[in-house]
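Complex shown without one protein chain; remaining protein chains in place.
Entry: chain A
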């Protein structure tokens, strides 16, 4: 059972949004609507996020990703469609109940940190708890803990304007963590940071995620970031989700030309793993393992860039094993180079997947779309 599920979300700004949704469902184009002064920001978006997953929504600005995010916690009301969080329809809640959900179950981290300049670091981190009406002593304790988690121990009494950007975002993160909400919405949270600091923050988020196991929806326009963080990645274009899959799915099997052009500049050697490009011949591998003592083994998780050194010194193929050490395939030098040099080919199957995402009516269909797991 997925934690968070979006079903056919539409968001249309402008006059008569309901009619516009009808027309979009009937196949009208986004440009057509724009000519009439209505803007379709999100069109028919459906997806699921499992417990403990980082779900990245990636797209260029104007693709509707931020709008999509804000529908998840009800900051924006969907024109059509539902958002189910733990089976509860967020869109159907009364304002008071919605505020309750936001206060306790869903927190948010913002692009430009959105720290309150008139509150100290501690007061900022404790803000969500203050809203819940938790007594000062307890909320200060919990906020201090959250700040410690975010790596800001000892900065409690400082003011936001005294901190660097990265530190400010740590406060933002601590503020989101302090409420113990299970769902974390992160809106381009690292985009405003310097590349090095951004990397630090990404590492820290992954580190935290190992222990906290939050369910996270992460918005970004940076594909490398998406690839680094995302257990699953949804690529958005012009309000629609054009592909929804793992990093490898997207890299190896881009669903559309758009996605393909998007991933051109990605450092494939860091994203692709041995498992993704190996020759899937268990028998060969087993054979290789038997007669050649020399044959070295690598796990399926190994990123390609770690294979460069061994292949530079040897022509021999390597055996790819799974977690248990059982051989699952082989890689030779030619295969490695081919994988790196390969122009991503649009995978009709993947596109069909995305399309079925969009059209799926049943839970089964949705599940199909979310073909899980790397390996």
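Assume contacts are C-beta pairs under 8 Å (C-beta built on N, C-alpha and C of every residue); 3 or more make two chains touch, one makes a residue touch a chain; residues count from 1.
Quick note on the criterion: contacts and distances are computed from a predicted model.
> Can you pick, from "Sulfate adenylyltransferase subunit 2", "Protein lplB", "Glycine/betaine ABC transporter permease" or "Peptide/nickel transport system ATP-binding protein", the UniProt protein name of the chain not displayed?
"Glycine/betaine ABC transporter permease"
> With respect to the chain omitted from the figure, which of A:64, A:128 or A:239 is a touching residue?
Considering the complete complex, A:128 is the one touching the chain left out.
> With the missing chain put back, one of A:51, A:100 or A:306 would touch it. Which one?
A:100
> Considering the whole complex, which of A:108, A:236, A:250 or A:330 touches the chain not shown?
A:108
> What residue numbers in chain A mark contact with the hidden partner chain?
On the side of chain A, residues 73, 75, 98-104, 106-108, 110-112, 114, 116-119, 127-128, 131-132, 159, 161, 175, 179, 185 touch the unshown chain.
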